[in-house]
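Note that one protein chain is taken out, while the other chains of the complex remain in position.
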Amino acid sequence: MNTPTMKRSPLLLLTTASVCLFMIGPIIVSVMAGLVNNYSRGLSSGLTLRWVWQVWDVYGSTVGASLGLAVACVVCTLVIGVPCAYGLARSRSRAARIFEELLLLPVAIPGLATALALILIYGNFTSLRQSFGFILIGHVIFTLPFMVRTVSAAFQRQDLLAIEEAVRTLGANFTQRFLGVLVPAVLPAIVAGMLMVFTLSIGEFNLTWMLHTPLTRTLPVGLADSYASMRIEVGSAYTLIFLVVIMPALWALQALATLIQKHYGN
Amino acid sequence: MAIEHPISSRSTRIEIAHCAKTYSDGTRGLLPVDLEIEAGEVVALLGPSGCGKTTLLRLLAGLETPDEGSRIVFGGQDVTALPAEKRNIGMVFQSYALFPQMTVEANITYGLKIRGMSAAECSRAAGELIDLVRLNGLEKKRPGELSGGQRQRVALARAVAVKPRVLLLDEPLAALDAKLKESLRDELAELLRRLGITAVHVTHDQQEAMAIADRLAIMEAGRIAQVGRAEDLYRNPAHVFVARFLGRVNTLTRNPDDIAAGIFRLGDHALACPKHLRERETVLLRPEDIVLGAPTEGGAHARVTRRTFLGDRVQWHLALEGSQTLLAETHGYLPYGEGDAVSVDITLDRLLPSKAQDLNP
Partner (left out) sequence: MTQVASTTHIRMMCMLPAAIFFAACWLLPVAALVALPVAKGWETYFLVLTSSRYLQSLLNTLWLSLATTLVTVILGAAVGIYLARHRFRGRQVLLSLLTAPLAFPGVIIGFFVILIGGRQGGFASLTHSMGLGRITFGYGMLGLFLAYLYFSLPRAIASYTAAAESMDPQLEEAAHVLGATRWQITRDAWWPQLLPTTVACGAIVFATAMGAFGTAFTLSSQFEVLPITIYNEFTNYANFAVAASLSIALGLVTWGVLFLARLLSADANPAQ
């Protein structure tokens, strides 16, 4: 939408360029810092992979933990959230509206508070407290509203309502129409929700830091640990691993999501 | 194409007893109504927006829950508590609600598939139905590639494929333009007759209702005003609302002196009031029952204030003495134009009675 009648605004261009530099610069610096021998001396100290291997030794398990947790979180929000989204989309009662509002609260309330609350009530069940399950609960609480909101909006489309009624009059019971008609119709929204949940879970720190134990560390938790206690190069290398492993995974998922949406969208 | 329709006569009698619907926000969509529909009959629910016709249809479908005390019976079976999917009905929606990703054939056989019919049988049934609604050659197309009229036929075929005992149609022709509506109207009427299925048809278009249905149920503000054959309702409306809804009507009020004298005034003309209308304060007159003639021919004197040519008929707006106005309709040619003086006469036995108020509770 180039508007030739409008003068090119140099201010906008300058602002955009500065912001781009501001956002992308640190990423480049961080990548560089993880690959040099000595950060203070910079590139002149030579490139090396030893920090990366060191990180992998100490913190390698956190990568798998985070990825696994994110996948589990997606599965849980799917199973719990999609039917809930349907129920909310079709309900007209006040109780449903109140429930919907309540569901959004964990997003508004800082993760710290939610974590404190969980520890308060369930902290004494040691086996739960020390498992990844505890962290999973926190992640699901935080990401469920996103899934429910996204999918519920899709279920409320007018044409979908008409199709659902038509399918009912044709004799389909609930399972037949939910799995056969409704879910395929909102698949783009479900996929968008899954992507959101996955992204949020991978990067979640506020809740996870409070809920973790030395044996149940995720990637962000490991990162914080390394920043506090290790050399700057190690921290950078760890960041590099995050960028190299997680980001491509996210981009791949995004591309997959766009593909599915194009195929299923009308 | 004379093909034996694939639906055997499983026509069912419908009984609606004391059926009402109050919504959760308090609005009364339907006041308690009673209606009986014979097996194989087509009944049209006709009325303006908000009259409750769609509400009643959805109650019949099982898509809405009626209030306590309501009863709906299909062929002797009380279906009031049955959900939509168990009532064995067919429904054609206003927006057609076709599955956008499925072909015409898949859409039509959807109901059969979920009932467990084999692919071969589905195919055979689809073939018959496609012949029935004349969609040959379009089996593999998607709804997005079809015209409005074609989509309507797919919706119809899909609804009747499952051999429902009752067919419900929710303004099936509303989404079509005027010319298409008329041709599809006749097709739909013919089809319903051939299928012999009990059908309830909701519309706000009186022409459509009169063309398709055996009987009409005129509804207003949640009530059924009158039920009957179109011609009966037209000639003998029970309420002013019904008279006004079916066609146009002139309202002639009589002042107490005239009532006492047993006459009613048509402009400067006094006419003897028919016996059965002696006591009425208001009488109704259809535009087509007014006779126009030259000013010298007797009858009331009037002046033409507007003349509208409508093709098969001409509409006249007439001004009479005593600031009375009339709407008249004639067929054929009459040599009068705007501003001309004419004489107005009426056929006395075509006068209709009316209550002063509509639809008393």
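Letters A and B name the chains as they come in the text, with residue numbers starting at 1 for each one.
FYI, a contact is a pair of C-beta atoms (placed from the backbone, for glycine too) under 8 Å apart; a residue touches a chain by one contact, two chains touch by 3 or more.
Bear in mind that the values here come from a model prediction, so they are computed numbers and not experimental data.
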| remark: Among the options A:58, A:71, A:96 or A:162, the absent chain makes contact with A:96
| said: From the list A:86, A:132 or A:146, pick the residue that touches the absent chain. | reply: A:86
| request: Based on the whole complex, identify which of A:150, A:169 or A:199 touches the chain you can't see. | output: A:199
| field | Which of A:49, A:75, A:179 or A:247 contacts the chain that the document leaves out | value | A:247
| query | So which bits of subunit A touch the chain we can't see? | reply | 1-3, 5-7, 9, 11-13, 15-16, 19-20, 22-27, 29-30, 33, 39-40, 42, 79-81, 83-84, 86-88, 90-91, 96, 99, 102-103, 105-114, 116-118, 120-122, 137, 140-141, 144, 148, 174, 199, 202-206, 209-210, 219-220, 223-224, 227-228, 232, 235-236, 239, 242, 246-247, 250-251
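Going forward, only the chains that are shown with their structure count from here on.
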| field | Averaged-CA centre spacing for the pair subunit B and subunit A, given as whole angstrom | value | 55
| field | In the complex, subunit A residues that touch subunit B | value | 92-93, 159, 162-163, 165-173, 176, 180-181, 184, 266
| request: Please name which positions on subunit B make contact with subunit A in the complex. | output: 24, 61-63, 83-91, 93, 95, 97-101, 110-111, 114-115, 144, 158-159, 162, 168
